[in-house]
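Only one protein chain is missing from this complex, and each of the others stays in its spot.
Chains: A and B, in written order; residue numbering restarts at 1 for each.
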Amino acid sequence: MSSRCLDMTLCAALLLALPLAGCEREMRRFDTPPKATDRAGPQGAALRPGPFASAPGGPDAQARSMSQVPRQPPPGYEENAFAVAQGKRWYRWFNCNGCHANGGGGMGPALIDATWRYGRQPGDIAETILQGRPNGMPSFAGRLNEEQLWQLTAYVRSMSGQLRADVAPSRSDALSAGEPESRRETQRPGRR
Amino acid sequence: MNGLHDVLLSGGVQADRVIDLWRLLLWVCSGVFGLVLVGLAWALWRAPSVRNGSRPLHPDGPARARLLHWRIALATLVSTLLLVGLTAASIATGRALAGLSLDGALHVEVTAHQWWWELRYEDDPPGALFSTANELHVPVGRPVLLRLRSDDVIHSLWVPSLGGKRDLVPGHEVTFTFRADRPGVYLGRCAEFCGLQHAAMSLQVVAHAPAEFDAWIARQREPARAPTTAQRERGRTVFSGASCAMCHSITGTDAGGRRAPDLTHVASRRTIAAGALPMGEESLAHWITDPQSVKPGTNMPPTVLTAEDLQALVAYLGSLQ
Partner (left out) sequence: MTDRHTLPVTADQEHLLEQTWRDPPGWRGWIGAINHKTIGRRFIVTAFGFFIAGGLLALLMRAQLAGPQRGLVGPDLYNQLFTMHGTTMMFLFAVPVMQAFAVYFVPLMIGARSIAFPRLNTYAYWVYLFGGWMLFAAFFLNSGPDAGWFAYPPLAGPEFGPGKRVDFWAQLITFTELSALVEAVVIITTIFKLRAPGMTLSRMPLFVWGMLITAFMVLFAMPSVMLASTALLLDRLVGTDFYNPNEGGDPLLWQHLFWFFGHPEVYLIFLPGLGFLSTILPTFARRPIVGYTAMVLALIATAFMAFGLWVHHMFATPFPELGKAFFNAMSLLIAIPTAVQIFCWIATLATGRIVWKTPLLFVLAFFFILVLGGMSGLMLGSVPLDLQVHDTYFVVAHLHYVLIGGAVFPLFGALHYWFPKITGRLMSERLGHLSFWLMFVGFNATFFPMHWLGLHGMTRRVYTYPAGLGWEGPNLLATGGAFVLALGTAVAFANAWWAWRRGVPAGDDPWGAPTLEWATASPPPAVNFPAPPVVHRRDPLWHAPEEPTHVAGLALRQREVLVTTVRDAEPDHRYRFPVPTPWPFLGAVATTVLFVGSVFTPWAVVWGAAPVAIGLTAWFWPKKDDRDAQAIALERAP
């Protein structure tokens, strides 16, 4: 009978003893993203689609957005599979395909390789999206909110294999556009 | 939300036929259930009660066993005949449902998204095609042919008072026909689990008398009303300048997003957010500034605007009848 007691206790203990810790990869955050507390530099919370109706893309808004993109995203994007999946949705919805195709590039540069004209860090990519770049990358300031921006940034980084394999998206439910992001490796310069 | 949403309260011929089948099944099944319970009760009443562990019986001589077996066989035969009859009734009903005449049908393409319904009325010349969302208007007495597609996951279109449901499966295109025979509003829902806001993916079917329906179609074909006040003008500017146009479209403006409901005539609808909120300026403001509090998980992002811009935007949208 003692073995039965032991069985029951063990079963109960293991079912209940695991901490209710949230696993970061699986969090689904539906409200505003967590405020960053320990980053150097200006706060990402300063990024807002500003009062553009009265000053659409005016010099104030431009200056604000150019100077205040932090280098790192707030926590909760690059380790979060849901956020990266949402980023993939924005990539499709906002027609990034139009210039970048599914990452292979076209009118715009490729996003799946290791060549980054303006930097590969999340802050660089976010800045690119927000303020635009020479030679045709439009500015999306005022068109995305902060959460969408960081989700999209995280997805773009996953396209070149910079995210962990268990966070990056797997294959799309669409025509195949190459290896799923979770199975990509960053391509090194010099490799064709 | 008001409207019929009941399998047993029909607004059209398809639902009527199913109600007839339901009644037949209900009577037969209740009867059989009652008979089984009566049989059980009779058995328990008839058999004597004894103490635990009393001597077991071997009561069946060959004659008695045969009698029991014949009775069971007879009961089984009757059950079989009933079941065959019910099957025939089901198949007959199915054939009747499939036999709805499609003369003069209204054609609408329904595309299900997470978590809203896109409706494109297809009987127009291409220049006059229009899209609307979450509210299907139909004329009474005329068959409606829906072409069903899904943009992402499996959904299911179900309007209980008008007919059965059909799944919208990616990669398949399905048609569904029905006819509303009585004017009114019929509530529908998505009936296949499709993610976080499956619970809030409603579709309303509004059945009009034919003249009313023609008037509705004519209004929907028109581009969006131009703003008539300064506030609404400002609202239109806000709409085009903010993130709205990334996903939404308003015919007659620059906004051409295809990823979210068409808002050309949003104010003519009874609800917004697929039935989650009643149409109105307060609802619009709430939905625009904090959609996650209404439908957590929705793809609509919260939009931060100054109070004046928000009022202007809402006034503009409220004018899009």
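Basically, a residue touches a chain if its C-beta (ideal position, glycine included) is under 8 Å from a C-beta of that chain, and two chains touch if they have at least 3 such contacts.
Quantities reported herein were computed from a predicted structural model and do not represent experimental measurements.
One of B:Ser49, B:Ser101 or B:Thr228 touches the chain omitted from the figure, and that residue is B:Ser49. When you scan A:Asn95, A:Thr115, A:Ser170 or A:Thr186 for touch with the missing chain, the hit is A:Ser170. Residue-wise, the contact with the chain that is not shown comes from B:Gln197, picked out of B:Thr111, B:Asn134, B:Gln197 or B:Thr303.
Listed by residue number, the positions of chain B touching the unshown chain are 1-2, 5-8, 15, 17-18, 21-22, 25-26, 29-30, 32-33, 36-37, 39-40, 42-44, 46-60, 64-65, 68-69, 71-72, 75-76, 79-80, 83-84, 86-87, 89-91, 93-94, 97-98, 114, 152-154, 156, 158, 160, 163-167, 169-172, 174, 187, 189-199, 275, 296-297.
What chain A contributes to its contact with the hidden chain is residues 1, 3-4, 6-8, 11-12, 14-15, 18-23, 25-28, 30, 81-82, 84-85, 88, 165-167, 169-176, 179-180, 183.
Here is the rule we go by: only the chains that are shown with their structure count from here on.
Residue ranges on chain B touching chain A, taken from their complex, read 152, 170, 196, 234, 237-238, 241-243, 246-247, 259, 292-293, 296-297, 299, 301-306, 309, 312.
Here chain A touches chain B in the complex through residues 28, 30-32, 48-49, 51-54, 56-57, 86, 89, 93-94, 142-145, 147-148, 173, going by the rule given at the top.
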